[in-house]
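As you look at this complex, bear in mind that one protein chain is not there, while each of the others sits in place.
== chain A ==
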Amino acid sequence: MFVARSIAADHRDLIHDVSFDFHGRRMATCSSDQSVKVWDKSENGDWHCTASWKTHSGSVWRVTWAHPEFGQVLASCSFDRTAAVWEEIVGESNDKLRGQSHWVKRTTLVDSRTSVTDVKFAPKHMGLMLATCSADGVVRIYEAPDVMNLSQWSLQHEISCKLSCSCISWNPSSSRAHSPMIAVGSDDNSPNILAKVQIYEYNENTRKYAKAEALMTVTDPVHDIAFAPNLGRSFHILAVATKDVRIFTLKPLRKELTSSGGLTKFEIHIAAQFDNHNSQVWRVSWNITGTVLASSGDDGCVRLWKANYMDNWKCTGILKGNGSPVNGSSQQGVFNASLGSVNTSLQNSLNGSSAGRYFFPPLDSPRAGSRWSSHAQLLPPPPLIEPSCDADPASLQYPHPRRRCVSRPLNLLPENEGV
(Lines give C-alpha, C1' and ligand atoms only; values in the text may rest on other atoms or scores of the structure.)
Protein backbone atom coordinates (compact mmCIF):
# COMPACT_ATOMS: atom_id res chain seq x y z
CA MET A 1 0.00 0.00 0.00
CA PHE A 2 1.10 3.51 -0.58
CA VAL A 3 0.69 6.67 1.28
CA ALA A 4 1.53 9.98 -0.21
CA ARG A 5 1.88 13.03 1.90
CA SER A 6 2.52 16.47 0.68
CA ILE A 7 4.86 19.09 1.87
CA ALA A 8 4.34 22.64 0.85
CA ALA A 9 7.60 23.46 -0.79
CA ASP A 10 6.79 27.12 -0.87
CA HIS A 11 9.10 27.89 -3.74
CA ARG A 12 8.09 30.98 -5.60
CA ASP A 13 8.55 29.28 -8.90
CA LEU A 14 8.77 25.92 -10.53
CA ILE A 15 10.69 23.20 -8.72
CA HIS A 16 13.17 21.51 -11.00
CA ASP A 17 14.73 18.90 -8.82
CA VAL A 18 14.32 17.18 -5.50
CA SER A 19 17.06 15.20 -3.91
CA PHE A 20 17.28 12.93 -0.91
CA ASP A 21 20.44 12.74 1.10
CA PHE A 22 22.15 9.38 1.47
CA HIS A 23 20.10 8.33 4.47
CA GLY A 24 16.81 9.75 3.34
CA ARG A 25 16.55 12.00 6.37
CA ARG A 26 17.10 15.24 4.50
CA MET A 27 16.08 16.53 1.17
CA ALA A 28 16.88 19.46 -1.01
CA THR A 29 14.72 21.18 -3.58
CA CYS A 30 15.77 23.66 -6.20
CA SER A 31 13.66 25.94 -8.27
CA SER A 32 13.46 28.58 -10.90
CA ASP A 33 13.15 31.04 -8.07
CA GLN A 34 16.94 30.68 -7.89
CA SER A 35 16.90 29.21 -4.45
CA VAL A 36 17.64 25.90 -2.85
CA LYS A 37 15.76 24.68 0.19
CA VAL A 38 16.89 22.01 2.59
CA TRP A 39 14.36 19.95 4.52
CA ASP A 40 14.94 17.80 7.55
CA LYS A 41 12.81 14.97 8.77
CA SER A 42 12.01 15.22 12.42
CA GLU A 43 11.70 12.26 14.75
CA ASN A 44 7.97 12.10 14.22
CA GLY A 45 8.39 12.01 10.47
CA ASP A 46 7.43 15.56 9.61
CA TRP A 47 9.52 17.50 7.19
CA HIS A 48 10.69 20.96 8.11
CA CYS A 49 12.46 23.43 5.96
CA THR A 50 15.69 24.21 7.77
CA ALA A 51 17.35 26.35 5.19
CA SER A 52 16.39 28.32 2.16
CA TRP A 53 18.75 30.57 0.36
CA LYS A 54 19.44 32.12 -2.99
CA THR A 55 22.01 30.05 -4.74
CA HIS A 56 22.25 31.33 -8.25
CA SER A 57 21.23 34.15 -10.48
CA GLY A 58 19.20 31.88 -12.71
CA SER A 59 16.99 28.84 -12.56
CA VAL A 60 18.56 26.09 -10.53
CA TRP A 61 18.31 22.90 -12.54
CA ARG A 62 19.68 20.29 -10.26
CA VAL A 63 20.71 19.84 -6.69
CA THR A 64 22.57 16.85 -5.29
CA TRP A 65 24.06 15.64 -2.03
CA ALA A 66 27.59 14.45 -1.46
CA HIS A 67 28.11 11.27 0.50
CA PRO A 68 27.90 11.96 4.25
CA GLU A 69 31.50 10.85 4.60
CA PHE A 70 32.35 14.25 3.23
CA GLY A 71 30.06 16.06 5.61
CA GLN A 72 26.89 17.88 4.70
CA VAL A 73 27.63 19.07 1.23
CA LEU A 74 25.37 20.04 -1.64
CA ALA A 75 26.09 20.89 -5.23
CA SER A 76 23.77 22.82 -7.50
CA CYS A 77 23.89 23.87 -11.10
CA SER A 78 22.08 26.62 -12.85
CA PHE A 79 21.13 28.45 -15.97
CA ASP A 80 23.51 31.17 -14.78
CA ARG A 81 26.37 29.05 -16.21
CA THR A 82 27.74 28.05 -12.89
CA ALA A 83 27.71 25.16 -10.53
CA ALA A 84 28.24 25.71 -6.84
CA VAL A 85 29.23 23.66 -3.85
CA TRP A 86 27.61 24.36 -0.51
CA GLU A 87 28.48 23.22 2.96
CA GLU A 88 26.42 23.33 6.07
CA ILE A 89 27.95 25.15 8.97
CA VAL A 90 27.02 23.86 12.34
CA GLY A 91 24.91 26.68 13.51
CA GLU A 92 25.28 29.03 16.35
CA SER A 93 23.00 28.18 19.21
CA ASN A 94 20.74 30.91 17.98
CA ASP A 95 20.19 29.22 14.66
CA LYS A 96 19.73 25.86 16.23
CA LEU A 97 17.00 27.15 18.47
CA ARG A 98 15.12 28.38 15.49
CA GLY A 99 15.65 25.04 13.81
CA GLN A 100 17.57 26.65 11.02
CA SER A 101 20.87 25.68 9.60
CA HIS A 102 23.33 27.76 7.73
CA TRP A 103 24.84 26.89 4.39
CA VAL A 104 27.86 28.64 2.96
CA LYS A 105 29.04 28.64 -0.59
CA ARG A 106 32.38 26.91 -0.76
CA THR A 107 33.07 27.40 -4.40
CA THR A 108 31.59 28.52 -7.65
CA LEU A 109 32.62 26.58 -10.70
CA VAL A 110 32.57 29.08 -13.50
CA ASP A 111 34.22 27.21 -16.33
CA SER A 112 31.12 26.71 -18.38
CA ARG A 113 30.07 29.32 -20.87
CA THR A 114 26.54 28.05 -21.09
CA SER A 115 23.88 26.79 -18.80
CA VAL A 116 25.09 23.97 -16.56
CA THR A 117 22.52 21.25 -17.00
CA ASP A 118 23.54 18.57 -14.57
CA VAL A 119 25.81 18.05 -11.62
CA LYS A 120 26.69 14.74 -9.97
CA PHE A 121 29.09 13.67 -7.26
CA ALA A 122 31.28 10.73 -8.16
CA PRO A 123 30.98 7.47 -6.21
CA LYS A 124 32.64 7.94 -2.86
CA HIS A 125 35.47 5.50 -3.46
CA MET A 126 36.85 7.95 -5.99
CA GLY A 127 37.14 10.68 -3.40
CA LEU A 128 35.29 13.95 -3.48
CA MET A 129 34.76 14.50 -7.18
CA LEU A 130 32.10 16.35 -9.02
CA ALA A 131 31.05 16.15 -12.64
CA THR A 132 29.09 18.83 -14.43
CA CYS A 133 27.81 19.01 -17.94
CA SER A 134 26.68 21.99 -19.88
CA ALA A 135 24.65 22.95 -22.86
CA ASP A 136 27.77 23.66 -24.89
CA GLY A 137 28.63 19.98 -24.81
CA VAL A 138 31.39 19.87 -22.25
CA VAL A 139 31.62 17.54 -19.29
CA ARG A 140 33.89 18.77 -16.55
CA ILE A 141 35.22 16.75 -13.69
CA TYR A 142 36.40 18.55 -10.62
CA GLU A 143 38.15 17.25 -7.57
CA ALA A 144 38.53 18.57 -4.06
CA PRO A 145 41.94 17.24 -3.05
CA ASP A 146 41.44 18.19 0.58
CA VAL A 147 38.07 17.05 1.79
CA MET A 148 38.30 19.43 4.69
CA ASN A 149 38.74 22.39 2.45
CA LEU A 150 35.91 22.54 -0.01
CA SER A 151 36.88 25.92 -1.33
CA GLN A 152 39.56 24.34 -3.46
CA TRP A 153 38.35 22.46 -6.47
CA SER A 154 40.58 21.74 -9.37
CA LEU A 155 39.32 21.07 -12.83
CA GLN A 156 40.70 17.62 -13.55
CA HIS A 157 39.17 16.77 -16.87
CA GLU A 158 37.33 18.48 -19.62
CA ILE A 159 35.60 16.19 -22.04
CA SER A 160 34.13 17.63 -25.15
CA CYS A 161 31.07 15.72 -26.27
CA LYS A 162 30.33 17.87 -29.29
CA LEU A 163 26.64 17.73 -28.54
CA SER A 164 24.66 19.78 -26.10
CA CYS A 165 24.68 17.76 -22.85
CA SER A 166 21.62 17.31 -20.71
CA CYS A 167 22.55 14.70 -18.16
CA ILE A 168 25.35 12.65 -16.72
CA SER A 169 25.59 9.55 -14.62
CA TRP A 170 28.54 7.99 -12.86
CA ASN A 171 28.89 4.28 -12.87
CA PRO A 172 28.56 3.43 -9.18
CA SER A 173 30.56 0.21 -9.36
CA SER A 174 33.41 0.20 -6.89
CA SER A 175 34.82 -3.02 -8.25
CA ARG A 176 38.50 -2.87 -9.10
CA ALA A 177 37.71 -4.52 -12.37
CA HIS A 178 35.84 -1.45 -13.51
CA SER A 179 37.53 1.84 -14.27
CA PRO A 180 35.69 5.02 -13.43
CA MET A 181 33.04 5.56 -16.02
CA ILE A 182 30.60 8.30 -16.81
CA ALA A 183 27.69 8.30 -19.22
CA VAL A 184 26.55 11.49 -20.89
CA GLY A 185 23.23 12.11 -22.53
CA SER A 186 22.46 14.80 -25.05
CA ASP A 187 19.18 16.53 -25.74
CA ASP A 188 20.39 17.87 -29.05
CA ASN A 189 17.35 17.70 -31.24
CA SER A 190 18.73 18.77 -34.53
CA PRO A 191 17.90 16.18 -37.12
CA ASN A 192 20.97 14.03 -37.09
CA ILE A 193 21.68 10.45 -36.36
CA LEU A 194 24.46 10.94 -33.92
CA ALA A 195 24.41 8.78 -30.85
CA LYS A 196 22.90 10.74 -28.01
CA VAL A 197 24.42 8.64 -25.27
CA GLN A 198 28.16 8.47 -24.91
CA ILE A 199 30.14 6.59 -22.36
CA TYR A 200 33.52 7.76 -21.21
CA GLU A 201 35.95 5.67 -19.31
CA TYR A 202 39.02 6.66 -17.36
CA ASN A 203 42.21 5.32 -18.80
CA GLU A 204 44.86 4.61 -16.21
CA ASN A 205 47.69 5.02 -18.68
CA THR A 206 46.78 8.29 -20.27
CA ARG A 207 45.03 9.50 -17.12
CA LYS A 208 42.28 10.83 -19.24
CA TYR A 209 38.71 10.04 -19.95
CA ALA A 210 38.16 8.69 -23.40
CA LYS A 211 35.06 7.68 -25.23
CA ALA A 212 34.50 4.00 -24.74
CA GLU A 213 31.16 3.56 -26.35
CA ALA A 214 28.31 5.40 -27.95
CA LEU A 215 24.83 3.96 -27.97
CA MET A 216 24.23 4.20 -31.66
CA THR A 217 20.64 3.13 -31.36
CA VAL A 218 19.69 6.21 -29.36
CA THR A 219 19.37 9.05 -31.80
CA ASP A 220 16.54 10.99 -30.23
CA PRO A 221 17.16 13.63 -27.61
CA VAL A 222 18.05 12.12 -24.25
CA HIS A 223 16.80 13.82 -21.12
CA ASP A 224 18.13 11.67 -18.35
CA ILE A 225 20.37 8.75 -17.84
CA ALA A 226 21.13 6.52 -14.86
CA PHE A 227 23.46 3.65 -14.11
CA ALA A 228 22.00 1.04 -11.81
CA PRO A 229 23.74 0.02 -8.59
CA ASN A 230 26.11 -2.73 -9.50
CA LEU A 231 25.24 -5.53 -7.02
CA GLY A 232 28.55 -7.18 -7.81
CA ARG A 233 27.66 -7.92 -11.39
CA SER A 234 30.32 -8.00 -14.03
CA PHE A 235 28.18 -5.95 -16.39
CA HIS A 236 26.53 -2.57 -16.08
CA ILE A 237 22.94 -1.53 -16.46
CA LEU A 238 22.08 1.86 -17.83
CA ALA A 239 18.64 3.40 -18.07
CA VAL A 240 18.02 6.07 -20.66
CA ALA A 241 15.13 8.52 -20.86
CA THR A 242 14.50 9.56 -24.41
CA LYS A 243 11.29 9.32 -26.39
CA ASP A 244 10.80 6.10 -24.41
CA VAL A 245 12.43 4.34 -21.51
CA ARG A 246 15.28 2.04 -22.40
CA ILE A 247 17.40 -0.20 -20.31
CA PHE A 248 20.76 -1.23 -21.67
CA THR A 249 23.21 -3.76 -20.38
CA LEU A 250 26.86 -3.13 -21.01
CA LYS A 251 29.00 -6.18 -20.76
CA PRO A 252 32.71 -5.46 -20.77
CA LEU A 253 34.52 -7.59 -23.29
CA ARG A 254 37.90 -8.95 -22.37
CA LYS A 255 40.54 -6.44 -23.21
CA GLU A 256 42.58 -7.32 -26.20
CA LEU A 257 46.06 -8.33 -25.22
CA THR A 258 47.55 -6.15 -27.90
CA SER A 259 45.92 -3.01 -26.72
CA SER A 260 46.65 -3.61 -23.07
CA GLY A 261 45.52 -0.75 -20.98
CA GLY A 262 43.37 0.43 -23.80
CA LEU A 263 39.73 1.12 -23.55
CA THR A 264 37.26 -1.50 -22.60
CA LYS A 265 34.92 -2.49 -25.33
CA PHE A 266 31.39 -3.37 -24.43
CA GLU A 267 28.84 -5.69 -25.70
CA ILE A 268 25.67 -3.64 -25.59
CA HIS A 269 22.25 -5.13 -25.34
CA ILE A 270 18.96 -3.48 -24.92
CA ALA A 271 17.28 -5.25 -22.04
CA ALA A 272 13.98 -3.47 -22.20
CA GLN A 273 12.25 -0.67 -23.97
CA PHE A 274 8.95 0.82 -22.89
CA ASP A 275 6.90 3.39 -24.69
CA ASN A 276 4.06 3.42 -22.21
CA HIS A 277 4.53 7.09 -21.50
CA ASN A 278 3.55 7.65 -25.11
CA SER A 279 5.68 10.71 -25.00
CA GLN A 280 9.03 12.10 -24.09
CA VAL A 281 10.50 10.65 -20.94
CA TRP A 282 12.22 13.14 -18.73
CA ARG A 283 13.61 11.35 -15.78
CA VAL A 284 14.84 7.89 -14.95
CA SER A 285 16.18 6.76 -11.65
CA TRP A 286 16.89 3.53 -9.77
CA ASN A 287 16.03 2.59 -6.26
CA ILE A 288 18.93 1.80 -3.99
CA THR A 289 19.24 -1.84 -4.89
CA GLY A 290 18.71 -1.20 -8.57
CA THR A 291 15.68 -3.44 -8.67
CA VAL A 292 13.10 -0.84 -9.54
CA LEU A 293 13.44 1.83 -12.15
CA ALA A 294 11.20 4.85 -12.06
CA SER A 295 10.57 7.02 -15.06
CA SER A 296 8.47 10.07 -15.66
CA GLY A 297 7.24 11.51 -18.88
CA ASP A 298 5.04 14.06 -20.53
CA ASP A 299 2.02 12.06 -19.52
CA GLY A 300 2.50 13.32 -16.00
CA CYS A 301 2.99 9.89 -14.53
CA VAL A 302 5.82 8.24 -12.77
CA ARG A 303 6.00 4.63 -13.82
CA LEU A 304 7.81 1.97 -11.96
CA TRP A 305 9.57 -0.85 -13.71
CA LYS A 306 10.82 -3.96 -12.11
CA ALA A 307 12.49 -7.11 -13.25
CA ASN A 308 11.21 -10.30 -11.76
CA TYR A 309 13.54 -13.02 -10.68
CA MET A 310 13.84 -14.16 -14.23
CA ASP A 311 14.97 -10.74 -15.43
CA ASN A 312 11.86 -9.85 -17.29
CA TRP A 313 11.04 -6.19 -16.98
CA LYS A 314 7.56 -4.91 -16.61
CA CYS A 315 5.56 -2.05 -15.24
CA THR A 316 4.63 -2.54 -11.63
CA GLY A 317 3.10 0.74 -10.72
CA ILE A 318 2.08 4.15 -11.80
CA LEU A 319 2.10 7.28 -9.73
CA LYS A 320 -0.20 9.86 -11.06
CA GLY A 321 -0.14 13.50 -10.52
CA ASN A 322 -2.93 15.08 -8.66
CA GLY A 323 -5.31 16.60 -11.10
CA SER A 324 -7.58 18.18 -8.58
CA PRO A 325 -6.38 21.25 -6.81
CA VAL A 326 -5.14 20.64 -3.33
CA ASN A 327 -7.01 22.69 -0.83
CA GLY A 328 -4.67 24.95 0.96
CA SER A 329 -1.64 23.49 -0.61
CA SER A 330 0.44 24.26 2.40
CA GLN A 331 -1.22 21.76 4.65
CA GLN A 332 0.88 18.95 5.92
CA GLY A 333 -0.03 15.42 6.64
CA VAL A 334 -1.70 12.52 4.98
CA PHE A 335 -4.37 13.58 2.64
CA ASN A 336 -5.92 10.58 1.14
CA ALA A 337 -9.04 12.29 0.09
CA SER A 338 -7.67 15.13 -1.87
CA LEU A 339 -5.01 13.05 -3.44
CA GLY A 340 -7.49 10.59 -4.72
CA SER A 341 -6.09 9.94 -8.10
CA VAL A 342 -2.61 9.50 -6.75
CA ASN A 343 -3.73 7.02 -4.22
CA THR A 344 -5.73 4.80 -6.45
CA SER A 345 -2.96 4.47 -8.85
CA LEU A 346 -0.51 4.11 -6.05
CA GLN A 347 -2.25 0.99 -5.06
CA ASN A 348 -0.84 -0.57 -8.11
CA SER A 349 2.12 -0.91 -5.88
CA LEU A 350 5.71 -1.48 -6.44
CA ASN A 351 5.13 -5.12 -6.05
CA GLY A 352 7.26 -6.90 -8.51
CA SER A 353 4.95 -9.65 -9.36
CA SER A 354 1.74 -7.80 -9.59
CA ALA A 355 0.53 -5.46 -12.13
CA GLY A 356 -2.35 -4.63 -9.91
CA ARG A 357 -3.22 -5.47 -6.39
CA TYR A 358 -6.32 -6.74 -5.00
CA PHE A 359 -7.46 -6.04 -1.54
CA PHE A 360 -9.89 -8.28 0.12
CA PRO A 361 -13.02 -6.30 0.64
CA PRO A 362 -13.59 -5.28 4.21
CA LEU A 363 -15.89 -7.13 6.48
CA ASP A 364 -19.29 -5.58 6.45
CA SER A 365 -19.33 -5.55 10.18
CA PRO A 366 -18.07 -8.11 12.55
CA ARG A 367 -21.09 -10.01 13.62
CA ALA A 368 -21.53 -10.32 17.30
CA GLY A 369 -19.88 -13.39 18.51
CA SER A 370 -18.56 -14.52 15.18
CA ARG A 371 -14.93 -13.87 15.47
CA TRP A 372 -13.66 -13.95 11.98
CA SER A 373 -16.91 -14.35 10.21
CA SER A 374 -16.70 -16.88 7.49
CA HIS A 375 -15.00 -16.40 4.26
CA ALA A 376 -18.22 -16.17 2.52
CA GLN A 377 -17.86 -12.55 3.32
CA LEU A 378 -14.67 -12.40 1.45
CA LEU A 379 -16.30 -13.66 -1.62
CA PRO A 380 -18.53 -10.92 -3.01
CA PRO A 381 -17.09 -9.63 -6.23
CA PRO A 382 -14.26 -7.32 -5.41
CA PRO A 383 -13.54 -4.10 -7.10
CA LEU A 384 -10.33 -5.04 -8.81
CA ILE A 385 -8.62 -1.75 -8.28
CA GLU A 386 -10.85 0.88 -9.60
CA PRO A 387 -8.91 2.59 -12.28
CA SER A 388 -8.63 6.27 -11.65
CA CYS A 389 -10.91 8.18 -13.86
CA ASP A 390 -8.28 9.74 -16.00
CA ALA A 391 -6.06 6.72 -16.25
CA ASP A 392 -5.24 5.80 -19.75
CA PRO A 393 -6.71 2.40 -20.39
CA ALA A 394 -3.56 0.98 -21.86
CA SER A 395 -1.59 1.40 -18.73
CA LEU A 396 -4.20 0.04 -16.43
CA GLN A 397 -4.88 -3.02 -18.38
CA TYR A 398 -4.21 -5.78 -15.98
CA PRO A 399 -3.33 -9.11 -17.35
CA HIS A 400 -6.36 -11.20 -17.50
CA PRO A 401 -6.01 -14.43 -15.59
CA ARG A 402 -6.74 -16.44 -18.63
CA ARG A 403 -4.07 -14.79 -20.59
CA ARG A 404 -1.47 -15.31 -17.95
CA CYS A 405 1.39 -17.48 -18.81
CA VAL A 406 0.97 -20.27 -16.37
CA SER A 407 4.30 -21.90 -16.92
CA ARG A 408 6.12 -18.83 -15.74
CA PRO A 409 5.08 -17.99 -12.25
CA LEU A 410 5.38 -14.47 -11.00
CA ASN A 411 5.88 -13.38 -14.47
CA LEU A 412 2.88 -11.64 -15.79
CA LEU A 413 4.24 -9.84 -18.70
CA PRO A 414 1.54 -7.53 -19.88
CA GLU A 415 1.30 -7.26 -23.58
CA ASN A 416 3.66 -5.16 -25.58
CA GLU A 417 5.83 -4.29 -22.68
CA GLY A 418 8.51 -6.88 -22.94
CA VAL A 419 11.23 -6.98 -25.43
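We adopt the following convention: a contact is a pair of C-beta atoms (placed from the backbone, for glycine too) under 8 Å apart; a residue touches a chain by one contact, two chains touch by 3 or more; residues count from 1.
To be clear about the criterion, contacts and distances are computed from a predicted model.
A.B. asks: Of the candidate names "Transcription initiation factor IIA subunit 2", "Codanin 1", "Nuclear pore complex protein Nup85" or "AP complex subunit sigma", which one corresponds to the UniProt protein name of the undepicted chain?
C.D. replies: "Nuclear pore complex protein Nup85"
A.B. asks: Tell me which residue among A:31, A:76, A:171 or A:242 touches the hidden chain in the full complex.
C.D. replies: A:31
A.B. asks: Applying the definition given at the start, please give the residues of chain A touching the unseen chain.
C.D. replies: Residues in contact with the chain left out: 1-20, 22-25, 27, 29, 31-34, 47, 57-59, 68-72, 79-80, 88, 90, 115, 124, 148, 164, 174, 187-189, 223, 229, 231-232, 280, 282-283, 285-289, 291, 294, 296-298, 300-302, 308-310, 319, 321-322, 325-326, 329-330, 339, 342, 346, 349-363, 365-367, 369-382, 400-402, 406, 409-412.
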